[in-house]
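Omission of a single protein chain aside, the complex is shown with its protein chains in their original locations.
Right, subunit A next:
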Amino acid sequence: MTINTLAKGGLHREQMSCFRKMEKVIVAMQDPDMGMKMRNQRLLITVIPHAMTGQDVITWLIQKYHISEEEALHLGEMLVRYGYIYPLKEPRCLVLRPDESPYRFQTPYFWTSTRWPATELDYAIHLAKKNIRKQGELMEYEKERYSQLHKRINHTWDFVVMQAREQLRASKQRRKADRIVLECQEQAYWLINRPPPGVQNMLDWALERPNNFSTQVPLNSDYYKSEIETSRRALGRNRVKSSVCLEGFIKYSEQYQNHDPIMQGCLPSNPWISDDIAYWTMNSEIVPVPTRLRVERWSFRFMELLSDAMGRREFMTYLEKEFSAENLHFWQACEEIRHGESSKIVEKVEDVYKNFLAPGAARWVNIDSKTMDKTLEGIKWPHRFVMDDAQMHIYFLMKKDSYPRYLKSDLYKNMLAKAVVPQETKKSVFPFMRRQRHSSPSPAQASAQAAEEDGRAGTNSAAGSHF
């Protein structure tokens, strides 16, 4: 099953689903009982029926969906920008003003999703009508497009003009109020589907991504030879049983569950909820006393210890007691070569050689002879990865030997004992604290509200469950 996001001749599926959602809101707004109260609006000397003010729209949205004013304004603006509601005053300005400015619902006939795609023919007729109705009414960009269309669909131009005249004639027979309304509706439709230059095209979507891989690669013998080469290598690889792998993920998740703020919350409080950044401050790179969770993590795996600046510092202290600190110094120096500036590589490699690898070096590291030979050879042409093998050797040395002993040492145990477990800050009860922002319950979830929050592992209180 391949999902084709572009329905034949239709809107991209993702946009269509959004339009459907917007249309639901619009229909709800026009519901005779629960919808908006509409009234007659005066536009100059004409009275337009069934109109509402911007403020009405916002108020209704706030009440219906239990959202904040900010969100309602945004939502309302989207409805305007996609053409479901249009402004009566300043029709070219597609914004929702939260005041007495009058707006009207676009008729479903002119919904973008209904008349998709907007055709050149229709656009030509629209412009022709404007042109005929009042000479010079077309804006500059409209004039340009009009003449472009005239060239492009010249063969049907008679039809265009005829249609335009017919539609104008028919509209003259309507009441003035209706005529204005229809003109506004049509104009609003075209402002969305053929936006003026400089205005963002709401119907714009991302790049086309052609999959032309079938045409790109020539299937010749070279291609097959390289495929065979790759496959042979791939076949030779060691594959671990899926049970072992899955077990690995499960174990990892269990081990880290307490350290995962989404799962267990974080102490003293979640900064995003409480606006208190103590959690981050307590866990910054260097602190006087680290948190207990952090020190615990050092025991999970060697890389956890090494990638934490404080962990490295502690480990270094331990190694110094054991007279094997040169290993960690060496490892760190190799890291700097790996990730540092290219221009400094030569200089750094030389330093490392002098301090760690040369016979009689001050901090000589114990590498097996094979690796040492290879490294010394490689140093002649220094590059970023020249120390990789030696670094890996020392890494494993520390991991197998010093690291397990460190975890059993008094140094580590003391660190763990004096590590701080932050107090959970009590939720403030002052009524004038920062206003809580709630996301409104989405329509689809309304029915599913019932089955919530059961079976949550671990804490279910303040810090972690709602975020």
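Note that in this section contacts are C-beta pairs under 8 Å (C-beta built on N, C-alpha and C of every residue); 3 or more make two chains touch, one makes a residue touch a chain; residues count from 1.
Keep this in mind: contacts and distances are computed from a predicted model.
Missing chain, UniProt protein name, picked from "Ferredoxin-2, mitochondrial", "Guanine nucleotide-binding protein G(I)/G(S)/G(T) subunit beta-3", "Myotubularin-related protein 9" or "Centromere protein T": "Guanine nucleotide-binding protein G(I)/G(S)/G(T) subunit beta-3".
Checked against the full complex, the candidates A:Asp260, A:Glu322, A:Glu347 or A:Asp401 give a single residue touching the omitted chain, namely A:Asp260. Listed residues A:Tyr189, A:Tyr279 or A:Trp298: the one in touch with the omitted chain is A:Tyr279.
For the chain left out of this panel, the touching residue among A:Asp351, A:Asp388 or A:Glu424 is A:Asp388. Subunit A meets the missing chain through residues 1-3, 5, 13-15, 17-18, 21-22, 25, 65, 70, 74-75, 78, 200, 205-207, 209, 211-213, 216-217, 219-221, 224-225, 227-228, 230-232, 234-235, 237, 239-250, 252-253, 255-257, 259-263, 265-266, 270-273, 275, 277, 279-280, 303, 338-343, 385, 388, 437-440, 442, 444-445, 451-457, 464-467.
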